[in-house]
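Yeah, one chain of the complex is gone here, protein chain that is, but the others are all in their spots.
Each chain carries a letter (A, B and C) given by its place in the written order, and its residues are counted from 1.
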Amino acid sequence: MSILVDSNTRAIVQGITGGEGSFHARACIRYGTNVVAGVTPGRGGQLFDDQIPVFDTMNEAVKETSADTSLIFVPAPFAADAIAEAADAGISLIICITEGVPILDTVRVLRHLEGRPIRLIGPNCPGLISPGERCKLGIMPGNIHQPGRAGVVSRSGTLTYEAVGQLTGIGVGQSSCVGIGGDQLIGTSFVDVLEMFNNDPDTDFVVMIGEIGGTMEQDAATYIGEHFRKPIASLIAGATAPPGKRMGHAGAVITGESATSAAKTRALQEAGAVIIPTPADIGDTVQAMLAKA
Amino acid sequence: MSILVDSNTRAIVQGITGGEGSFHARACIRYGTNVVAGVTPGRGGQLFDDQIPVFDTMNEAVKETSADTSLIFVPAPFAADAIAEAADAGISLIICITEGVPILDTVRVLRHLEGRPIRLIGPNCPGLISPGERCKLGIMPGNIHQPGRAGVVSRSGTLTYEAVGQLTGIGVGQSSCVGIGGDQLIGTSFVDVLEMFNNDPDTDFVVMIGEIGGTMEQDAATYIGEHFRKPIASLIAGATAPPGKRMGHAGAVITGESATSAAKTRALQEAGAVIIPTPADIGDTVQAMLAKA
Amino acid sequence: MKLHEYQSKEMFSRYGIPVPRGIAASTREEAIEAAQNLDGPWVVKAQVHAGGRGKAGGIKVVSTHDEVGNAAEALLGSRLVTHQTGPEGAPVHKVLVEEATKVSHELYVALMIDRGFRGPVVIASASGGMDIEEVAATTPERILKEGIDPVLGLQPFQGRRLAYGLGLPQELIRPASQIALSLYDIFIDNDCSLLEINPLAIDEAGKLVALDAKVDLEDDAMFRHHDLLPLRDREQEDELEAQALENNIAYVKLDGYVGCLVNGAGLAMATMDVIQNAGARPANFLDVGGGASEDKVALAVSIMLSDPEVTQVLVNVFGGILRCDIAAGGIVKAWRDSNSQLPMLVRMRGTNVDEGKDILRGSGLDVTFADTLTEVSAALSASLR
Partner (left out) sequence: MKLHEYQSKEMFSRYGIPVPRGIAASTREEAIEAAQNLDGPWVVKAQVHAGGRGKAGGIKVVSTHDEVGNAAEALLGSRLVTHQTGPEGAPVHKVLVEEATKVSHELYVALMIDRGFRGPVVIASASGGMDIEEVAATTPERILKEGIDPVLGLQPFQGRRLAYGLGLPQELIRPASQIALSLYDIFIDNDCSLLEINPLAIDEAGKLVALDAKVDLEDDAMFRHHDLLPLRDREQEDELEAQALENNIAYVKLDGYVGCLVNGAGLAMATMDVIQNAGARPANFLDVGGGASEDKVALAVSIMLSDPEVTQVLVNVFGGILRCDIAAGGIVKAWRDSNSQLPMLVRMRGTNVDEGKDILRGSGLDVTFADTLTEVSAALSASLR
């Protein structure tokens, strides 16, 4: 079991014939993901890798394949359009990998989706994976994961792989790993994912990787303090980042005291999360947490 | 009893110091409506007619008076702003009398309100009245109404007064009379009001006055056929209107077969509504309907 | 407010929608000069605010400069009668001289407010050049529709979906989509009530081009588009209706003979219906509005009386915002100003009804009173005998 996706997930890749789209579509398929269609305007009627039908529009693709999930790789100027097209076609889980989406496009598309039963993950995220279900919808290297009962949620990509690597290294498998994305505005927050992990019978504990910028980790801390029933270990990256400078991620910039690593770490600690002191200690900290639990 | 408003309603008049606003605020107060405040930017701190406090902003007005309802008389260019201000201040029932609101303003403000627990009546409507509760929030002459058990709903103003006049003339009082407005796009439809009348224990039957343009009466017919449990008599004005010409109301224009009086009348008849053959026969038709019921 | 085709096409052009090369002309000479600056053959098109110009002889295809001149001369100064104009026709003061387009296919595209959707929608059909109402009635499956969320505006995917839905070849998907997006920009930027391209042609070279163009601007929003006011052509409008509109009076001329003066649009429609049901025919729709003054009522009455077809008058006022005495004062004033002898059937109710009736009674005019619509109906029927 897992959250968000499983072996029954029927996925479309938007931008499947592009460079990144084709590379990662193949990797997802190889991992076991049920990719049922691709969409690239102008390529309708073709077969991707001689097996996956490509459509011109999401409407057609959903009608023909009954897909429920979409993975987006289109270039940034077209990402909001792609998200809106997926939503309009009846997709209920949209994962937008694309980086560099203009923030006002994200503002509008989030408002467009407001109040509708559609979940957007990202943009600018690595996607998600449920190893036990052999379902990967993202750009993470599948082979570092192993099935298990740890939930992982993170704002970053490679740092998540690091975390997963350390978990797998100590023999701790994962139920689902979700990269929520590094932009200022994203569709799914830590709290959203924590709620799902809280309710997932196959997730026993959670590793949460936050970073500087915004106050999403404080919201998570509030939720953890009030509602979260499982052990949770947390790392906040960027303790050494200077204020006012954007650390790669559009959202990773310290704009005030509350956006700092220290403030976030403090909030999580007070909420009862186990703090991972440095990025080198993810595995050890989890092991210690599990030993105590 | 009544729908939408009653003697506990606490109303603000937006634009209370303007020509129309002050005239109708006085008439509402005289009728018995509990007008607790007025709002006109720049007039904050004054008293309207030495008794009603005037505020600069809706926020202040609501905070100071715990109002729940707003009646809007501001000029058309500012109507959408006034509606948004009322909604933002926590008002749950907004009645916009203003005529001539640009349609794209209405499009945006309806979208803004979508999914929120706020009811907009109008724009371009005469408002509503509940005679038994001595509550009038609109521009109708109060003295033609009398308390009773007929619900009246209409797209027009003076034609509603005509209908009410005929009802009162035969001794049939009204629970509530609602003018939903004559624009192409309005916040509250026939179906919305019919649902309320359907659930109101103090409304025994309904008179519905439609007109040419759009298909809102057909929607009402569908609802009546499927859900409405009370006798209903209906008149559609505009049988003699030529296609393509706007009959005063922005929404009263025949743009296709379904927008005609004949098509609407047919739909209502098939749904089981009693048809009022001509505007002269409102009272007689209702009397006959009640005799049969 | 309606724009002429040539004005609409200028607007389209600014927004990147392809239109044929063309120049508007007001005289034979200007038309020939226009043709000299364009490649032939040419189309000479009467510029009137009405559809159905082709069947009415308002559009001529010609192949010499002299023929352009002749066609322009024949149209300019004439009144074009189409199925949309009524028998009096619409005056032609300008023609549009355009390079003729060799058409291989005709599409339809429009943008308007949809009540059901509660917002703007794009409508498109592969059956261009036809009456779209007819297409909608007979082959509704040939009508494509995209509802627009005002948060996002029309999205490229919707343009593509329309283009694929129209069965266009791949190379026209993007241009067709772009036309829809440009229409949306025009609609929002200018507060339109209707935009229509019928037909949107695919020419022999396989390119899209808007052969006709219709832009209706929303009157209620003109206060924020003063730049567009000069585009108004008052001569295309019914003079009485225009005069009424300017004074915020809703007046529509009809083809009957009972002039009617009413306050409120719904009651005005209902009054027309009562007249018809009594066996008579209404000469007009006239809503004098709620907050009318004596002068405004007088103006409304004088507009109504200007119609020579009117042989009798019905006044139906339900006093509310408009007090009956004010209405009566305005009526008497207009009657005197116009020296009218027409008989008047008056039904008044509501605020200050007694004062109003007294004013009319004391005026010496030929007034009959009725108390109810039933009495009105009876009196009208009686007057027919």
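Just so we're on the same page, contacts are C-beta pairs under 8 Å (C-beta built on N, C-alpha and C of every residue); 3 or more make two chains touch, one makes a residue touch a chain.
Quantities reported herein were computed from a predicted structural model and do not represent experimental measurements.
Put simply, the missing chain touches A, B, C once the whole complex is considered. One of A:46, A:92, A:146 or A:215 touches the chain omitted from the figure, and that residue is A:215.
Touch with the chain omitted from the figure is made, among A:31, A:55 or A:161, by A:161. When the full complex is taken into account, the listed residue touching the unshown chain is A:237, out of A:28, A:71, A:237 or A:273. The omitted chain makes contact with chain A at the following residues, 19-20, 23-24, 76-77, 100-105, 107-108, 110-111, 139-141, 144, 154-162, 165-166, 169, 182, 184-185, 209, 211-212, 214-216, 235, 237-242, 244-252, 255-257, 261, 277-281.
Chain C residues in contact with the hidden partner, per the touch definition given at the top, are 150-151. Even with one chain removed from view, chain B keeps its contact list with that chain: residues 41-42, 44, 56-60, 78, 80-82, 84-85, 88, 108-109, 111-112.
Following the convention adopted for this analysis, only the chains that are shown with their structure count from here on.
Ranking every chain by how far its Cα centroid lies from the centroid of chain A, the top place goes to C. Chain B and chain C have CA centres that are 28 Å apart. Rounded to whole angstrom units, the spacing between the C-alpha centres of chain A and chain B is 48. Rounded to a whole number, the gap between the C-alpha centres of chain A and chain C is 54 angstrom.
The residues of chain C that reach two or more other chains are 149, 151, listed in rising order. The multi-chain contact residues of chain B, meaning those touching 2 or more other chains, do not exist; every residue touches at most one other chain.
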